[in-house]
Every structure is written in C-alpha cells, then in structure tokens.
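Right after this comes subunit A.
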Amino acid sequence: MSPIYVIVATPLLSAAILALVPGYRLAARLNIAFSAVTLLAALVLFRTGPAGNALFVVDAFNIYLIALTAFVGLTTSIFSASYIGHEVAAGKLTPRDLRFYHAMYQAFMFTMLLALSANNLGVMWVAVEGATLTTVLMVSLYRTAASIEAAWKYFILCGVGIALALFGTILMYLAAQPVMGPGMAAMTWTELMKHVARVNADILNLAFVFLLIGYGTKVGLAPLHAWLPDAHAEGPTPISAVLSGLLLNVALYAVLRFKMLLAANGEAIAPGPLMIAMGLASLLLAGLMLYRRRDIKRFFAYSSIEHMGIITFAFGMGGPLANFAGLLHMAMHSLTKSAIFYAVGHVAQAKGTQRLEKITGLTVSHPVLGWGLLVGVVAIAGLPPFGIFMSEFLLITSTFAREPLLAIPLTLGILLAFGALVLRVQQLCFGEPGGESAPVRGSLVPLYAHLGLVLVAGVWLPGPLVAWFQTVAALLG
Partner candidate 1 sequence: MNALLATLYQIVQLALVLALAPLLTGWVRLVKARLVGRRGPSVLQPYRDLLRLLRKEVVLARNASWLFRAVPYVMFTAIWLAAGLVPIFTTQLALAPTADLIALIALLGSARFFLALAGMDVGTSFGGIGSSREMMIAALAEPAMLMVVFSVSILVRTTSLAEIADFMMSGAVGLRISLALALIALVMVAIAENARIPIDNPATHLELTMVHEAMVLEYSGRHLALVEAASMLKLLLYVALIACIFAPWGMASAGSGLLAALWGVLVFAGKLAVAGALLALFETSIAKMRVFRVSEFLGGALLLSLLGAIFLYVSRGV
Partner candidate 2 sequence: MAVTGVAAKRFPQASGIVYGGTAAACALVALWAVLRLGGGGAADTLVLPVGLPWIQAHLRADALSAFFLLVVNFGGVTASLFGWGYERAHRDHHGGPVLPLYPLFLAGMNMVLIADDAFSFLVSWEFMSLASWLLVLSTHREPETPRAARIYLIMASFGTACLLLAFGLLATDHGDYSFDAIRSHAPSATAAALGVILVLMGAGSKAGVVPLHVWLPLAHPAAPSHVSALMSGVMTKVAVYAMIRVLFDLLGEPDWWWGGIMLAFGAVTAVMGVLYALMQDDLKKLLAYSTVENIGAIVIALGLALVFKASHTPVIAALALAAALLHVVNHSLFKSLLFYTAGAVLTATGTRDLNRLGGLIHKMPTTAFLALIGAAAISALPPLNGFVGEWLLFQAILNAPALPEWSLKIGIAVVGALLALAAALAAACFVRLYGTAFLGRPRSFAAEEAREVGWAMRLGMAVPALLCVVLGVLPTPIIRLFEPAVRLMVEAGPFDDRAYQPWFWLAPTSAIGNSYNGLILLAVIALLSILLVVVIHRRASDRVRWSIPWGCGFEGPDPAAVTQYTPSSFGQPIRRAFGSTVFRARDHVDMPEPGDTRPARLSVTWTDPAWVAFFAPIGKVVDWLADRANVLQYMTIRRYLTLMFLALVLLLVMVAVTQQ
C-alpha cells in the first residue's frame, strides 16, 4: 500500500495518543518521534514518486509539499520541545495546556497532510476547515486577553472565508455535475481534470472567485490578511512557525488546484489578473506595514504576507519561468520563515520581550543565535546565495521581459520591504546589546538545518525536483 496512508494516519493516531499522555516531557519526545515517522513515510513517498487513487492524489505538485510539510513538522516539534520547556519554567503554560497542545499539534499536522493529499475537493475543504479550528485553539493557548482577541479575529475572518470557499466548492460541483453526472466523480480532482474542458466556463469563473476569496483569506492576501499578524504574534512561537511555514502554503495550494482547473478549461476567464492584483496589493501593503511594527513576531508575520503576495503574483503571471519561481519560492519561504521564527522564539525568551526596540546587539550577546537570525533575515530578504534570490531573480527577470509595467511595482515593493528588513535586522543583531539577556537553552539544530537547506537550494537544485517543478509549471499554465 502506498506510504500516503501512513503519512495521513500517523498524525491522526498520535493525536489520539498524545491526548492521553500526561507528562509533557514525554509528550514532547513522542511528538518528535511521531513527526519523525511521518517524515520517514514522506521520504519513502518522495522516492517512490507520484501515485494516487480515488481517495488520495500524489502528483508532481503536492509531493514536495507533503515532504516539506512533514519535514517542517519534525523540525518544529524539535524546536517546540525546547521552547515549551522554557514556557513551563516561566509558568506561562501548565502541563494540562501542553497535553492539549501536543494533541492539537498532531491534529493540525493531520489536517495539513490530508488537505495536501486529498483527491476530493470536499475532503480538502473539510481538512482546511479542521486546520482552522485546531490552529484557533492553539493560538488562544495562552488564554491572555490579547491571544483570545487574536484567536477570535482569526476564527471569525477565516470562518467566513471557509464558508465562501465551501460555496465555491459547491459551485464547482454544480458546474461539473451536468457534464460528469451526479456522484463522487464530479468532486474528484483527477476526474475533474479529465473533463473540465467541457464544463460551463461561467460557473467556473463564479466558483473561482469564491474560492480565491475564501482560501485567499487563509493565504493572507490583502485585503483579507487582517487575522494573520495577530495570530502569529499572540500564539506560541512554534505555531507561528507552522502557520507561516505550512498553513499558508496549503491554502495557496488549494487555490492553485482550482487555478489548474481553470487553466485546463478553455473559455474560463484567465485568473491571472485577479491573482496579480491581490499579490501586488499584499506585497506593497505588507512592505509599508513593516516600517511601523514594534513587535518582532508581528513584524515577521507581515513579511510572510509580503512573500505570499510575491508567490501569488508569480502564479498570476504564469508561464514556465514565473510558475517555477513561484513553486520554488513557496518551498524556500516556508523553510526560511519557520527558521526565522525558531530564532525569534529563542530571542524572545532570552530577552523576555517581543518589543523590537528592546532587542539589540544579538550578535554580541548571543553570537550563535544572533548570526542565525541574521542569516535567516538575509535569506528572506532575497540576498544570495540563498534560494529566495533564485526565485526572485527568475520572477523579476521573466516579468520584466513580458510585462515591464508590472515588474516596476513588483521590484519597488520588494525593495520597500527590503529596506524595512535591513533597518530592523541591523537594530536586532548589531549595536550595543541592551536590556536583560538570559542564556539560550534549547537546540539551534532546526534553525541551522533549515538555513543549510535554503543555502543548498540557492546554489544547487536536485534534478527530480526540477523536473516536477517544470511539469507543474506547465500544468499551471
């Protein structure tokens, strides 16, 4: 049987088990172990290559996302093990919270992987909705007024978004049903791809609008982004890491699946302009917002919005190069951003604050951590030799060659955000170290593992991955 079952089943089971484990240390270890199992299965899948059936689809598109998700899941579990230790010591969390936390963590992983691998649009929707619920619960974990307010905002906005997405899904079926007849087939992605060419284009357009708004809310595209910064800032940092690193990708993945359908159907409107518009809006808005942030986690949350904007723009542009850039950027961003959040988590613990202006001179006070953070920000800012530079290179060059007028705002937006990042990272990492500073206990392995991968990807991409990217890029039109 395909490893995909293992991938999906493991987190589900482990969620159930972890819900029963009392001691949080043991739970944390188990958490790591289970994530490791998932990753192993994912790697097996990675080797066996694309496969699929009526329930699950594993193709060139989601195979690397699955592996990525499993990987980030593992590293984050390692990070969270050292993170929650500190939180408990600081008395911010009780073991009871943590039992809940670990269970929810695995449940979240389950929904992620299910959403990625589900072949049925309905199942995918249910999974994304489940992801929303679990993360809402984890964001409100601290029970502080701020965290509850953030969770509530997150929940309401994404709830409405999810509702719209469901409507879009129904519309999709409604469009397909006359062609493919009633029944599961009309909601099965692989089947749809076969017949979508004959489907009524008008309903498809309608459906896509709802899906874009609906799932786009979870992607964090402006002007639907409002929930994202607070959810990142108020939840526990491991959750911020997986939110930025995984959830956004999954939501975008859903949007792209439907974009493929539209691309495959002849008469449907080109969704490109819509995505380009929203992408640019997010990029520019986030770029501006970065300048006024005072909370370190919210700062990087906005940077996530910025990058989601870039990626959406890329897919909106379409074409082999831009799509390739988009896919690469998805992977690179999730690796880099989660790495940054690992660093930020330790920084906030060491400095006892999330206020940007209170954190300075990290490279002096905590060399290893500080340089890690610096490298991470350098990578996210799109400087070589890291992967994001490659994707931005491809995106900007190809865009300018085709649509010079679009490349200008794109470049300006990227520079805008770049300016803010440089400004802040210099404050954070250089100058006289200020404020209290405790030594950092906790493993920096995940941080540097991610950065290492991003570095490698910046100079060398493995052959099969490239091949997959190129097939998907072709499919995305």
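Simple rule for what comes next: a residue touches a chain if its C-beta (ideal position, glycine included) is under 8 Å from a C-beta of that chain, and two chains touch if they have at least 3 such contacts; residues count from 1.
How were these candidates chosen? In short, all candidates are chains of the complex that A comes from, given by their letters.
In this text, all values refer to a predicted model and were calculated from it rather than measured experimentally.
**Student:** Of the numbered candidates 1 or 2, which one touches subunit A within this complex?
**Tutor:** 2
**Student:** Taking the touch rule as given, give the residues of subunit A at its contact with candidate 2 in the complex, in rising order.
**Tutor:** 152-153, 156-157, 160-161, 164, 202, 205-206, 209-210, 212-213, 217, 223-224, 226-227, 229, 269, 274, 285, 288-289, 291-292, 319-321, 363-364, 378, 383-385, 389-390, 393-394, 396-402, 404, 407, 411, 414-416, 418-419, 422-423, 426-427, 430-432, 458-461, 463, 466
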